[in-house]
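Removed from the display is one protein chain of the complex; every other protein chain stays in position.
For chain A:
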Amino acid sequence: MNSKIQNEIKELVQQQVISQEIASEIEAYYHSKKSTSPNRLFTVFGVLGSLLVGLGIILILAHNWDNFSKITKTLLAFLPLIIGQGSVGFSILKNKSTVWKEASGTFLFFAVGSSISLISQIYNIPEDFNAFLLTWILLCAPLIYLLKSNTLGILHIVFMTYYAIEFGFDFLSTGNTPWYYLLLLVIVLPHYWQLIKYQFNTNITSIFNWLLPLSLTIVLIAFINDVDALGILMYVILFGLLYNIGKLPKFDNGRLRQNGYLILGSLGTVYMLMITSFDWFWDDLIKKPSDFNSQEAYISLVLFIIALGILVYSYIRKQIKFYNISHYAFIIFTVVFLVVFSNKYISIALINLLILVIALITIKIGTNKFHFGILNYGLLIIAILIVCRFFDTDMSFIIRGLLFVGFGLGFFLANYFMFKKQKKRKMNLK
């Protein structure tokens, strides 16, 4: 048990806040909790060990020993695979500990990769790196469930992202869309669902909470054939989707740093809105209207339906007490995007207004929650908005300077008043 907790309990007993009986019950609870939790450190080292050994084997085999005959090389290609399969089989049959399962699974993952790549090497099988990655990931995917392995889940997500990027950005080729990424994503989702359901407050779940939205954000660009305005719309809707997932009570009630959806969704939305708050974006859109019979349009539609579905679901289930404008930002943007006002200034004004309202509401949430991070995030959004507007307006230097000074003072005052308010609240509580 944490010595800090022990000291606290001692103090509470001394101050007669709790009885000795309750104190021992609390201690017993922490002891029982500790004994049921697996030896995490050991698992981490086991996994790291297998990861390094696996990667090491790949590197050693990549040396491509000329002196070995084809038969020797072939045997070497299968050797790590057989060892990996043997140790995974052993840990399943004997129902070994998590450490065993995670470590042997990780080793087998890299053994599969090394055996395929060594065979490619022996027979000079060329380029198709994407097919190689896809085969590798698919051959190891069932292990996630057979071993209930979180490390394999993480490797799966990392490698599927790698695959999609390799596939989508193949040198000098356009029109490649990594559709198999969606299959790989669906494969890993049941495992993630189990984690959310049964182990929500663990560190491993928060790693998944970050990895999945991060992977989606990185990979979405590979689904864009033509870099045009519809690509921007796709991203705005994706970030809207992530934000709304992050606002579901399950995620929103947890710690902020565990909620990758909310942070990425919010940052992404603000970033995309900032980009589209410049007039060049709308100039392009008016000059070259988007093609709505394109892959980008259909993907945008699908993402929109999912995001709207989540919003409607949480509304019907009355899961969210307070809706703010960020929930609807993707809908507002889509409407502004689709209407394409003949006068671009209407669109620009609407987007700027949207950013401003998001910033003000963020500041309000920050002050209500007494959260300095959120408060300053809101202030930062306004600051960036002002800096952006400086680039495309013809204000005199004096006015710009005064605005900056004024805004800087605002920063100080907002933080100062909140600090004072918080202090006062603490005093009242005492």
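Here, contacts are C-beta pairs under 8 Å (C-beta built on N, C-alpha and C of every residue); 3 or more make two chains touch, one makes a residue touch a chain; residues count from 1.
We adopt the following convention: contacts and distances are computed from a predicted model.
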Protein name, per the UniProt record, of whichever chain is missing from view ("Putative membrane-anchored protein", "ATP synthase subunit a", "Phosphate ABC superfamily ATP binding cassette transporter, ATPase" or "Sigma-70 family RNA polymerase sigma factor"): "Putative membrane-anchored protein"
Touch with the omitted chain, as defined above, among A:Leu12, A:Ile83 or A:Ile119: A:Ile119
Touch with the omitted chain, as defined above, among A:Gly56, A:Pro142, A:Pro289 or A:Gly309: A:Pro142
Interface residues of chain A (partner: the chain not displayed): 58, 61-66, 74, 77-78, 81, 85, 88-89, 92-93, 95, 112-127, 129, 132, 135, 139-140, 142-143, 146, 172-173
